[in-house]
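Of the protein chains in this complex, one is absent; all others appear in place.
Note that the chains take the letters A and B in the order they are written out, and that residue 1 is the start of every chain.
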Amino acid sequence: MPSFFKRGKQVKNNPNKKDGINHNLPQPLNISLAVNLDFINQKTGNSSDIVIRTKKIGTHTQLTTAVLYVEGMVNEQSIQDFLIESMMNNSKDLNALGPQEALEKLAEDVVSLGHVTWVQEWDALFLSLMSGNTIILVDGVKKALNVSTKGGEKRAIEEPSSQVTVRGPRDGFTESLSTNTTLIRKRINSPNLWVESMQIGRVTNTKVAMVYVHGIANDKIVNEVRRRLKAIDIDSILESGYIEQLIEDQTSTTFPTLYHTERPDSVAGNLLEGRVAIIVDGTPFVLLAPAIFIQFFQAVEDYYARFDISTALRFLRILIFFISIIAPATFVAATTFHQEMIPTNLVIAIAAQRETVPFPAFVEAAMMEVTFEILREAGIRLPRAVGSAISIVGALVIGQAAVQAGIVTPAMVIIVSITAIANFATPSFAMAISARLIRFAFMVAAALFGFYGVILGLIMLILHLCGLRSFGVPYMTPIAPVIPAELGDTFIRVPWWALWRRPSFISSNRTRKGKNKHPQPPRSRGIVNTDMEQGDRNES
Amino acid sequence: MNRKTVFLILFLSVAFLSGCYSQKELTDLAIISALGIDKNENGRYVVTFQIVNPGNVAGGQQVSGGAQGPPITAFSVTGDNLVEISRKATTRLSRKMYYAHANLLVISEKLAKTEGILKLIDAFDRDPEFRNTASIVISRDVKAADFVKTLTPVDKIPSNKVIKTLKFSEQRWGRILDVNLQDVMKSLISPGKGLVLSGFRLFGDRPLGKTMQNIQQTNPLVTIRADGLAVFKDGKLVDWIEGKNAGGTLWILNKIKATDVDILWKKEKDAISYQVTRQQTKVSASMKKGVPVMLVDVRAEGGIGAVKVPVNLNSPNVILAVERALEKEIQKEIQGAVQHAQKDKSDIFGFGEVVHRTDPAAWKKLKHDWNDAAFPKVKVKVKVDAFVRRSGLRNKPFLSNFEK
């Protein structure tokens, strides 16, 4: 048996021949500009979006320089204003200088742009060129000037579409990594907010930033995240989902073991709990590690609303999660195995509905659920304007028509709709979609063995959940293993004045704030203005 | 990885190869709402099944097919024992018999008198499908078959009607008793507690009760009415308790939730109606010279419901007098019930269990011949505390001014 299963693994990757791209280019630049430009052209296949502008500067020495950048990736305005113009204007100053000195002069005085570095090797040159920097080459020098002119088209900061709140900030992450780090730093104005950048993806060279609050984040977890990120060896990273799948603890699970969000306030809050954020250039979804189960039921708004309301809502969400997993299964089990459980009048009502339906309950349920999934998927893929309308109308029409045609029972339509709505109400999409999938497994179990199947499924589900870990943190902490001190922010959320510790299983620095910060309003009950004038009259 | 695959394959194959054993679709079930048990001339059991016709009960929108049919279907099957009958019944029916919602068991008076119910109970008790909370009643003077087949208005399913009658009449009237299968077994097995079951009669032209005509009239042709309590001894029906004695029985059994007591006032019969709203009965026992003496301590609270004679209900003294009269009346009811039961030699009040609890040693001696020897000799002292708490919206009746 083992050999049969192992056969697929025989082909081992040869690390040296990965993509036909030779990465081992520690070659230095050539001294001749023409050779260099030729090489660049050859390497980039004469790509038309690479702008090479050769110029002669200086009135006497006639130094040939070349300015290179990739169209659209740079801020062309600043190149024009601060680079090319200033090179023209300062042309005279470069007169008496050799190529080397001229370039140094350029770097020091002429280029009035923020970040200027030297590049000596080809791969570094290409990397900065491709990421939107401008390269200045001078004939006769083996170095190039790397001017930071990153820019180009960016989406404006908008309200995140995936996690909407009634109360809370309205900005969301964009596709730009720098914007995203800015959004976080705007919230945490502390030198302890550390950003570690790295590039992952042999072809895409995607910038990935690891963000954490030094002193709050647990070093072990930070190191672990770093280790796993460094270990990634893949050609491309186009979205944070790539990274998520490459660094998660356990792969054979439908549950998300990394949290992703579009909301900077959520990230900031999590960073302050000691988590590590992984920001990937090109996507507004930021990963947070480690993630725990209960986190997926916490909406940011919970922390802004009063604690009693958020507590009630959290209970509701857990209920919702259970409904979305086992509601159809329960219905199938009750109507095909355990009719005695249903109150007599209800069983007669359901039986009356079912009289005309030609399918077994399970087939009926599965049919409706699949239909609903189709509608939902269609609703997502359709252009936004028609999407929601179609899905609602589709559901209504199909539901109504199917009932009238006697193909499904109204009771089943109710169950399916409840499940669907419950699924939409789960705050985390990743968790909701996992519930969607598990639901079908439970339906099958219910159809085969009734409630016995459902309960065995539930036990397995709980065992599975308890066995998961996210960066070493058991997934069900702090519920199982129970950490009584941390239960304040799980099913319930205690008020902020009582939430004075950070989760011990994540953070190394546990004190969030001083103890006993219960609000203590003045005891006066008088009207403020009169009190101001006449003192505390109401105080006896 | 391999192991997971193996596990998955194993699990799935076990699941799919073995599933659906006990599965039963709703459309394949005949939901039985009531069972009637008779005995025919040949001494064989006749069981009548009342089967719900779901489409005609629930007013669903897709119920089509013209005229509304009857909400139930009923038929009788003859056989030697209940299990055989249950299996045999499938020849008459297109579906699997489903007993889990049968909450009424009707036993005919004749069967209860001649053979008793001892032999019947086991099949119901043993079957996990049958609920042990199902109520049991006796059909008086009629065959259980006729009873079960009769259609009822308001509550479409006849068994529901009977159960609700039992429940509400016990609560509001206090002369019949809702007894379920489990209670029956407890009573039958305990030597210190006899069994009482409620009786039901059919009034009207019996055959018409089976037609839709019956429920298409404002005044149904055949009605089902609760009437009397059946006293059992050794599992056999021996006598009926009716009227006030039935009330007295419920007083002792502490089952009165609300009832009506009418008292004599200045020689006018049933002059004042007293509505009981709360009742508590405690029964205790003591031994005197080897004979148990029972003390029935009743406490009743309630208000005045109606007054036929001029009486000044403002006066606490009058209220006190009313209370005395009430106590006497209730005492009379209870003593009547006790005498009746002692005559029947069946301890339907559970006095024996009280003796058992208070004096286990004495009980050991009395146990064997409790119903026949000891119980009829038991002295019963009744102590009643009745309280009139309020007298409704008015104090004096309007009659008191009318006569002036």
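In this text, a contact is a pair of C-beta atoms (placed from the backbone, for glycine too) under 8 Å apart; a residue touches a chain by one contact, two chains touch by 3 or more.
Note that contacts and distances are computed from a predicted model.
Here one chain is missing from view; checked against "GerAB/ArcD/ProY family transporter", "Two-component system, chemotaxis family, response regulator CheY", "Cytochrome c-type biogenesis protein" or "4-hydroxymandelate oxidase", UniProt names that protein "GerAB/ArcD/ProY family transporter".
Partner chains of the missing chain, restricted to those shown and counted over the full complex, are A, B. When the missing chain is restored to the complex, the residue among A:V164, A:V195 or A:M341 that touches it is A:M341. Of the options B:T5, B:T114 or B:T133, the residue whose C-beta touches the omitted chain is B:T133. Contact with the omitted chain, checked across B:G69, B:P360 or B:G392, is made by B:P360.
Within the set A:P256, A:G379, A:P410 or A:G450, the residue that contacts the chain not displayed is A:G450.
Take chain A: the residues that touch the chain left off the picture are 337-338, 340-341, 343-345, 449-456, 459-460, 462-463, 466-467, 474, 476, 479-482.
Listed by residue number, the positions of chain B touching the unshown chain are 3, 7, 10-11, 14-15, 18, 21-22, 100, 128, 131-133, 182, 185-186, 189-190, 353, 356-358, 360.
Keep this in mind: only the chains that are shown with their structure count from here on.
A separation of 66 Å divides the Cα centre of chain A from that of chain B. Those residues of chain A lying in contact with chain B across their complex are 1-2, 5-6, 252, 335-337, 339-340, 344, 347-357, 360-361, 403-404, 406, 410, 444-445, 447-450, 453.
Against chain A, in their complex, chain B makes its touches with residues 1-2, 4-6, 15-16, 18-20, 22-27, 29, 31, 33, 52, 54-55, 57-58, 60, 62-63, 98, 100-101, 103, 129, 131, 157, 160.
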